[in-house]
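Complex shown without one protein chain; remaining protein chains in place.
Letters A, B and C mark the chains in the order given here, with residues in each chain numbered from 1 onward.
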Amino acid sequence: MTPGSLVAPGILALVAPALPGIAVKTKSLLTGRRGPPVLQLYYDLWKLVRKGTVYSRTTTWVFRAGPLIVLASLVVAALFLPLDGRAAPASFAGDVIAFTGLLALGRFALVLAGMDTGSSFEGMGASREVTIASFAEPTLFLCFIALVLATGDLSLSGMLGAPLAAAWPGSGATLCLVGASLFAVLLAENCRVPVDDPATHLELTMIHEVIVLDHSGPDLALILYGSALKLALFSILVVSVLVPRAGLSAPLAVAVLFAGLGVVAVLVGVVESTMARLRLTRVPQLLVGAGALALFGIILELR
Amino acid sequence: MRLLVISALPLLVALLVLGVPAFRGRRVPVALLAAVALAHLALVTSLWLAPEPATLGGWLAVDPLGLTVLTLTSVLFLVTVTYTVGYLRREPPSSGRVFAGCLMAFLTAASVVSLAHHLAMLWVGMEATTLSVAPLVFLRRDRRSLEATWKYLVISSVGIALALLGTFFLASAQVDVPGRPLVLPDLVEHARDLHPAWLRAAFLFLLVGFGTKMGLAPMHTWKPDTYGEAPSLVSGLMAGALTSCAFLGVARVTQVVMAAGLASFAQPVLIGFGLLSLAVAAVFIIGQSDMKRLLAYSSVEHMGLLVLGLGLGGVGAYGSMLHLVNNGLSKGWMFLVTGNIVLATGSSAAAGNRGLVRTLPVSAALLVLGLFAVTGSPPFGLFMSEFTILRAAVGSGHPWIAAVILLFLAIIFVGMAGLVLGMALGEPEPGQVPVRESAWLVAGPVALAAAVLMLGVYIPGPLHEVLARAATALGGTAP
Amino acid sequence: MIYQALLTGGSERDTIQLTVLSAVALALMGALALACFAKVVGVIYLGMPRDSGASAAREPARGMTLPPVGLAGLCVTIGLLPVAVVPPALRVGALVAGGSTGGAQVATVASTVFAGVLAAGLLGAWYLHRALSRRRVPLQAATWGCGFAKPTPRMAYTASSFAAPLLAPLGSFAGTRTDRTAQAFATHAFDPVLDRVMLPVWRGVRAAATRLRPIQRGRLSVYLLYVGAAVITVLLYLLSAGRDL
Partner (left out) sequence: MRNAAQLVLLLVVLSDLAVLGTTRLSSCIRGIASQGLLLGLLPLLLASQVSIHAVSLGVGTVIVKAILLPWFLNRAIREAAVRREVEPMVGFIASQLLGALAVALAFAISLRLPMPATEQRLLVPVSLATLMIGFIVLTTRRKALMQVVGYLILENGIYLFGLTQTESVPFLIELGVLLDVFVGVFIMGIVVFHINREFDSLDSTRLTELTD
């Protein structure tokens, strides 16, 4: 928990909202439009923060606490990731479970807040969110198991840090598979195109957007920032697995990481522009397919 | 000397009651019965404290096996007598003299069987128990109990005749062997040089003969009828004490066979009979609709378990001995409770009895507790003994036997639970009004229940030591 | 802890299949548990009261609320301060399992730190939120109905509709039977193991038993034949076993 190691998360906190911007920008460029500026999210956040909040009469303290818990859990989850490729600010054996637990806590709070409004749209969104999570989480775990087998270390900083670099020559194939399935999980968890279309305004097709329909003002700001941070977290996972940075010096490793994040955001944009939304009943098959990839990786590891 | 008194006292009083005209008429000399029961129990406990040498030239002697059965019989007899006090007020038997006389004759016969070391005397005692109980089974003098008595008499007599043949086979096996003929210690001592062919035949005939008395399948067919039709306290005494005496007969001959090193010959037969009994019990308990017949089949099941324990050897012998005591007490308890139900509602059939918890709170509670005891669930003693037998099954390399036993026990549990809970719970029959249960009727079962519960939790030192010695005598080991 | 045991257990090659399977199963269970509790809390407690009974609902007497509150408090303390609870539990575990407590010591201290960090995060977020919304007084309004004129409680998501997308892929394996009619849609849970396995087995056993009943038909001579049969089988055994006379 040295002060030095807090610098990287600080930078991450600043950079995070830019990622959705990059994704939307790449999408609009590829579809021949200028699209909103990359920093659009910063302006939105700034606008929302200065606005007042409107609370529905049916909501209780659960609705107000929702955004808080989402943000707090994501910030704490970020502390576990080894940004400089060597050690995370906080790490202990088995913090993988803490990481996924925090993500689940954030999701739970969001879903309850959504249900609290009592509107059928939020209910629908909550139900879909939970369904997708039920299929995404096992896949995520399969990826982590593959990493544990490859690196033999139980903590995230170990999995994604130095031992991973050492493991690359030995089980490169496994790590590529894990990277691919992590990318699929990223798309599902952050409600990107194949699973959910962030740009749509048709409530019946939304998943993530529809849960936050009733939030306003600073609450909405916190949630948007949280989802951006979540996208950043998953991107870090993908980048750390695919790009071993243990060998580089600390500042250089962080720079490489942020470059990687940008690439991932571009990749998300590319995927958004090339693919259409999957029917909701097909999404579990996508996730199970990703899980199969990770499982295959594990089998490779076991050879 | 005490051995003689134990065996002779009840007989003398029985003859007194039957002979002296003063006892004519319906009144049952309960005070006399209670006195005999208490005296008998006092003498038996004195045997526990101070051992007694053999008397009558070695024919009567106390050994761990005999002592266990004797104590069990004595305790059950005392409990049945206390129960009779309450029972007689409600349903006085047609002839008090015959009732008391036969009960005491039974006690004498059972004592002779437990103390006999001369196998022919054991046979005579066994035959006497059969005949002394027959009039008791016929107490109600109606058509159904007549049929039950007739079947009981004929099948038991055939069984006993086979046992007599077995005893003579044993005698001929001992023709040119030193030692007093048919006296157990000598038999066991020179077991190795007994004639193997005659010894094997003797073992088989004695097993089938006494097996019929125990109610092992396929010779069990008289049991449901007899226990179903006899008054509950008589069925309780039969299921508890009489079957234990019959098991003692089988145990005696197993002792000789194990000493002669024919264990590999004897064990498959014992296991076969045991499993068959469990199977038959399971099959007939499922659709059973009458409580007493259900307990009869449960008795067949437990007899099967006893013989299985002997057959499996090792710690199974100890399991059997402990199960013998547990089974005796729990059967007594369950039959007396069923007796209360019959007294209150007039029938032991499940159809006629509903919601007993409301009409007979204490008895219904005892009934449900009894269900758990008899099906061998913890914390009751039967769980301990059945667990020991299962351990023996696994220990002696027959895990599949343990699996089969568990399967049957599970089926039996479901069958019994269906019937008992059906009777205890639910809406009581419209006409049934809560019945005031007299203390006499409830004291007995409660005492037995406490004993079974205690055995489940803690086995007192002297009892454990006696059971262990009995187990080693039977060729097994103490746990 | 369980995960940790699983993952460390998995490092040996032979138990890996078990570890993978159980880890995935645990993850799935975790997610499904989240879905289930979200459904329960959401449908029952949150949103508009769905019928007159619900709206008239009052908080029960203190005696009823205190115990659950106490227990919940205990759970939270164990979660946040495992240092106090885990080591003694481990010693008992070691006693029972007879094995060593292994490397679980580290996890307890770390998870206490983690709990502290999480609490700090929550406080920070709450403070941030208070600072941001200090200027404006929050207004009250109806839930945004996306153009719906008058949303009624009946339109809110019900438990079965909440669980429908989740149960579709799992199908009847999940032990629920959905009835869809023109007017209504409802799911009824049934216990797949009990209904499909235990009861048919029991009916089969009972049918077999009733077929065997005739052997107790009541004829005395038949009973005697049983005894005779027993004697004969025993004699046959004697002959076969007697061979090595």
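One rule holds for everything that comes next: a residue touches a chain if its C-beta (ideal position, glycine included) is under 8 Å from a C-beta of that chain, and two chains touch if they have at least 3 such contacts.
All values reported here derive from a predicted model rather than from experimental measurement.
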item: Neighbouring shown chains of the undisplayed chain, as defined at the top; value: B, C
item: Among B:Val85, B:Val113 or B:Leu182, residue touching the chain not depicted; value: B:Leu182
item: Touch with the omitted chain, as defined above, among B:Leu18, B:Ala54 or B:Ala120; value: B:Ala120
item: Per the touch definition above, residue among B:Ser157, B:Ser377 or B:Thr477 touching the missing chain; value: B:Ser157
item: Hidden partner chain, residues of chain B it touches; value: 118, 120-121, 123-124, 127-128, 130-131, 134-135, 138, 141, 143-144, 146-151, 153-154, 157-158, 161, 164-165, 168, 171-172, 174-176, 181-182, 195, 197-198, 224-225, 228-229, 284, 288, 293
item: Residues of chain C in contact with the chain not shown; value: 213, 216-221, 224-225, 228
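Quick note on the criterion: only the chains that are shown with their structure count from here on.
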item: Chain contact graph, described as a line, ring, star, complete graph or other shape; value: line
item: Top chain pair, ranked by how many C-beta pairs fall in contact; value: A-C
item: Most distant chain from chain B by Cα centroid; value: A
item: Where chain A and chain B are represented by their mean Cα positions, the distance between them in whole Å; value: 73
item: Euclidean distance of C-alpha centroids - chain A vs chain C, Å; value: 28
item: Numbers and ranges of chain B residues touching at least 2 other chains; value: none
item: Touching two or more other chains - residue numbers and ranges from chain A; value: none
item: Touch list for chain A against partner chain C, complex; value: 49-60, 62, 67-69, 71-73, 75-76, 79, 90, 92-98, 100, 102, 104, 107-108, 111-112, 114-121, 123-124, 126-128, 130-131, 133-138, 140-142, 145, 148-149, 152, 154, 203, 213-214, 217-219, 221-222, 280-281, 284, 291, 295, 298, 302
item: Complex interface listing, chain C residues touching chain B; value: 202, 205-206, 208-210, 212-213, 215-216, 220, 223-224, 226-227, 229-231, 234-235, 237-238, 241-242, 245
item: Residues on chain C engaged by chain A in the complex (per definition of touch); value: 1, 3-4, 7-8, 10-11, 13, 16, 19-20, 23-24, 26-28, 30-32, 34-35, 37-39, 41-43, 46-48, 103, 106-107, 110-111, 113-114, 117-118, 121-122, 124-126, 128-129, 132-133, 135-146, 151, 153, 155-157, 161-166, 168-169
